[in-house]
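And then subunit A:
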Amino acid sequence: MIELDLALQRSEFSLELALRSPARALALFGPSGCGKTSTLLAIAGLLHPRRGRIAIDGHALFDADANIDLPPARRNLGVVFQDARLFPHLSVRDNLRYGMPRAATAQRFDDVVQLLALSAFLKRKPGQLSGGQIRRVAIGRALLREPHALLLDEPLANLHREARAEVLEYLRGLKRGFTLSTILVSHQPDEVIALADSVALIEDGRLAALQSIDAFQSSIAASGSLLAAKACASG
Partner candidate 1 sequence: MLLTHAEIVALALSFKVSLVGVACSLPVAVGCAWLLARTRFFGKPVFEGLLLLPLILPPVVTGYVLLILFGHHGAIGRWLDAAGLSIAFRWTGAALAAAVMAFPLLVVALRNAFESVDRKLEHAAATLGAGPWRIFFGITLPLSARGLVAGLALAFARAFGEFGATITFVSSIPGQTRTLPIALYELISMPGGENGALRLTLVAVVVAVIASLIAALMLLRGGTREAEA
Partner candidate 2 sequence: MRVIQRLAACVIVAVAGALASMSAAAAPPTIFAAASLEPALDQMAHDGALGSPAPRLVYAASSALARQIENGAPADLFISADERWMDAAAQRGAIVPSTHTDLLGNALVLVAPSDSTARLDLAQGAASVLETLGRDGRLAIALPDSVPAGIYGKQSLTKLGMWDALQPRMAMTRDVRAALNLVVLGQCPIGIVYRSDAVSEPRVKVLATFPAASHKPIVYPAAIVKGHDGAATRALLAALQSGQAHDVFRRWGFDVLAH
């Protein structure tokens, strides 16, 4: 259960969003600059809404009325940033292990490494990896935190075609293998269709619609290339 009720003021726009979704994987979909990433950062605790409430599976991360505002470190979320943000001075292995809880098992580490096919370059530094590999390490690092929920910010952005396909496949595998609540931010319909159960359409800082994935798929097909073209052109 994902509860979002927040108001954010940024220099370029103002965002007001209120939704409740029982979906396990929710996508925030809309053109660039409509506030999707800011919403994600607010969920992560890196931006502070003016008012509202953010809760995942009943855990309140932010609640203005109840005076709750957990610092990012205590929100127990796995965040995959659009710019990956791997630590350049640490090896891939140390990057992956950075957020691992003390009680985590070696088995868990091996599982994730295998799932994302990272074993070949555990000893390398991020500067020596390709775009797709970096993205996969970022996903692994977020997973190994064993978070309550996963936040993905445009996971396939700025990747060339082969890398996109590669990472998309891994994300699909993730969806099959893990039962984490996921919030995905994207302006690409194919990402959304592959990974989400429910879609929140965001336009001009407001919630335009909350759809099931099937309804979303239909409307993409129906409005033909219109919505898709609009999304892709501005993305």
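Inclusion criterion for the candidates: all candidates are chains of the complex that A comes from, given by their letters.
Basically, a residue touches a chain if its C-beta (ideal position, glycine included) is under 8 Å from a C-beta of that chain, and two chains touch if they have at least 3 such contacts; residues count from 1.
Computed from a prediction, not measured in an experiment: that's the story for all the values here.
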*Which one of these touches subunit A in the complex: 1 or 2?*
1
_Residues of subunit A touching candidate 1 in the complex_ = 44-46, 71-79, 81, 83, 85, 87-89, 98-99, 101, 127, 141-142, 145
